[in-house]
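One protein chain omitted, others in place.
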Amino acid sequence: MTWASLVHVVVSGLATGSIYALMAIALVIIYNATRTLNFAQGEMLMVSTFVGWTAMQVLQAPLIVALAVAVVAAALLGFVLERVVIRHAISATHFDVLIITLGLSLMLRSAAGVTWTHDEFPFPSFFSNRPLMVGPLRVAPVSLGIIGASLGMMLVLGALFRWTRLGRAMRAVAQNQRAARLMGISVERVYSSSWMIAAVVGAVAGVLIAPVVFLSSKMGLVAINGFTAAVLGGFGSMPGAVVGGMLLGVLENLAPLYLPASIKHSVPFLVMITILIVRPGGVLGRVARRKV
Amino acid sequence: MRRFALATGAVVVVGWPWAAPPYFIFLASLIAVNAIVAIGLNLLSGYTNQLSFGHAGFLAIGAYAAAILTIRAPALPVPAALLLAGLITGAVGLALGVPCLRLEGLYLAMATLAFGFVVVEAILNLDGLTRGNDGLHVPAARLGPWSLATDTARYYLVVAVAALLIAAAVNISRTRTGRALLAVRESEIAAQASGVNLAAYKTLAFVVSAFYTGVAGGLFALVVGFVSPDSFDVFLSVDFVAMIIVGGLGSILGSVIGAAVITTLNDSLAGFQNYRPLIFGAILIMSMLFMPGGIASALRRIPGAGAWPLFTRRDDR
Partner (left out) sequence: MIRRASLLLLLALIVGALPAAAQQGVTDTEIVIGSSNSFSGPLAFTGEQITKFGVDLYFRVVNDGGGIHGRKIRTVYYDDGYRPQDAVANTKKLVEQDKVFAIIIPQGSPPVVATLEYLEENKVPLLFPYQSSPVTRGKRHIIQGMTLSDRSSKMMIDYLAGQRKIKRFAALYQDDEYGKSFLTAFEKDLARYNLKLVAAESVKRGVTDVSAQIAKLQAAKPEVTFLVLVPGPGAQALKERQKIGWKDTLMVSTGPLTDERYLGLAGDAAEGVEGLSLWPDPLTSDLPGVKLYREHMQRYHPKNEPNRYSIAGYFAAMMFAEGAKRAGRNLTRDSLMAAFDSFKGFETGILPPITIGPDHEAQKQGFWVRVENGRFKQLTDWLKSE
């Protein structure tokens, strides 16, 4: 194993890791607003990517159109799901809502299978798959592209949370809903926006990862890694989600390189259990203390 | 009223193999197996307000333990095999439960989810014992002179074990331990202040939950007749969680109903082929929208249902 190929494997892991990070961020956005674990996040990603792809096929349009349509479709889907389903369960327990999002994920995957079949489809990429030579290193533009685009998306989100009214409202709701409401923040609007933003983040992740794992009804399963990433980083924290995602992506790639076949597939899970036991709030998280 | 309901239930359960077509005997066995898992999961979730997404892992341990015992020690009577399956799984539950004491909510959910994956990986790699991906055929178990080779025989075994474990679960809440667990459920901090050893009781809930699921796993192996790593994926754990939430968190009757509903739905929708998950998902959503808190909570609103105090819990909304 040369160190050049090691660099490639790590960069590749960072690329998938940044997709996990985006999924983790989307999950955290929804969790912070409605305290919902959104099991349907992956399927929302999958459906919006399919919609974008279909528009591209029908219109014979370039890839950027697929991205635009996917983003719009995602926002719409997020809005509708929150308004039509989740909002009605607002008085229910978190556990009830969990089952609702589980039901949504089953429905979306099955509906996608009925609409587009369960086949896998090739998806064009913004970035080339052919390697570039940088000194002794081979670099795949597709990996760098995914990392770059994801980081861009994260910066946009960071700016949104920090400097916009909506972002401040979302942070306020995440900290304390009742106080936020008393401050005159429309909590319902934050719910809607959170679901829409999370869906859009998912759509971008979907368009980025579809050329790698291909477009199919099962591509939403990547959300499981998003959960792992979010928890690794400390659920609720955005920087934590990014760190958790990258960590998981690299770990998944390094384990098969250096460890015997018998445990390499368990490594991400063993590491997660270990991290949780050592730092119960995740790498960057704090343990919340409950009051009596 | 309550005695009458119990008696009717007992008659239906005992008479079922004579009344129902053969396939439904098998289906009823599956329901009983899942009901035991649901009760086990509910003992953990209901008392500690924590979900586990790793119970397919416990089920797998119990199933493989019973399968391997039945294959390697054919003379072992089936109650012993099931007890061992439960104890082995309980021991693993202890090993997982102690370090997981510090975890709550989401973090425990993810740790248990990871545990489920690790169990499947371990089964794959211990292939000398488990035959890895090939899976194991489970021969008919023996009970003294009888070989449990028919669906009816297996049904009675499963139902007897389920009845025993349900009775035990109902009675736990009447003991000192049960009252302590109830106190933990209502408020961990208040319970601790009243002298309840929180760590010990939470660990106990974990171990008992694993034990129940392990026994259910043993029965699963006997009823299905085949175990393989593909049988115990994360979606099965999710199904178990759906059973207790749709049934009603913290309710034993709810666990049984939830297991019956989810198992029957899963089975009767199979004929819808590609539409199966679509319909299943829609039903899950509808049931939670119209029956928040699950079926047990909806039943509680029916007059007269108050006669089942031990089966119900407060609403925690």
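Each chain carries a letter (A and B) given by its place in the written order, and its residues are counted from 1.
Note that a contact is a pair of C-beta atoms (placed from the backbone, for glycine too) under 8 Å apart; a residue touches a chain by one contact, two chains touch by 3 or more.
Bear in mind that the values here come from a model prediction, so they are computed numbers and not experimental data.
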| item | value |
| --- | --- |
| Contact partner of the left-out chain, one of B:Val224, B:Val238 or B:Ile252 | B:Val224 |
| Option from A:Arg87, A:Arg138, A:Arg168 or A:Arg279 whose C-beta touches the chain left out | A:Arg138 |
| For chain A, residues in touch with the removed chain | 1-2, 5-6, 8-9, 12-13, 15-16, 19, 109-110, 113, 117-122, 129-131, 138, 140, 142-143, 209, 212-214, 216-218, 221-222, 225, 249, 252-257, 261, 265 |
| Residues of chain B in contact with the chain not shown | 21-23, 26-27, 30, 124, 132-135, 137, 220, 224-228, 230-231, 233, 235-236, 266-267, 269-274, 276-277 |
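To be clear about the criterion, only the chains that are shown with their structure count from here on.
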| item | value |
| --- | --- |
| Centre-to-centre distance between chain B and chain A (centres being mean Cα positions), rounded to whole Å | 32 |
| Footprint of chain A on chain B - complex, ascending | 51, 99-100, 102-104, 106-107, 109-111, 113-115, 117-118, 121-122, 125, 187, 189-190, 234, 238, 241-242, 245-246, 249, 274-278, 280-285, 288-289, 292-294, 316-317 |
| Complex interface listing, chain A residues touching chain B | 37, 85, 88-89, 91-93, 95-100, 102-107, 109-111, 113-114, 118, 224, 227-228, 231, 235, 262-263, 265-266, 268-270, 272-273, 276-277, 280-282, 290, 292 |
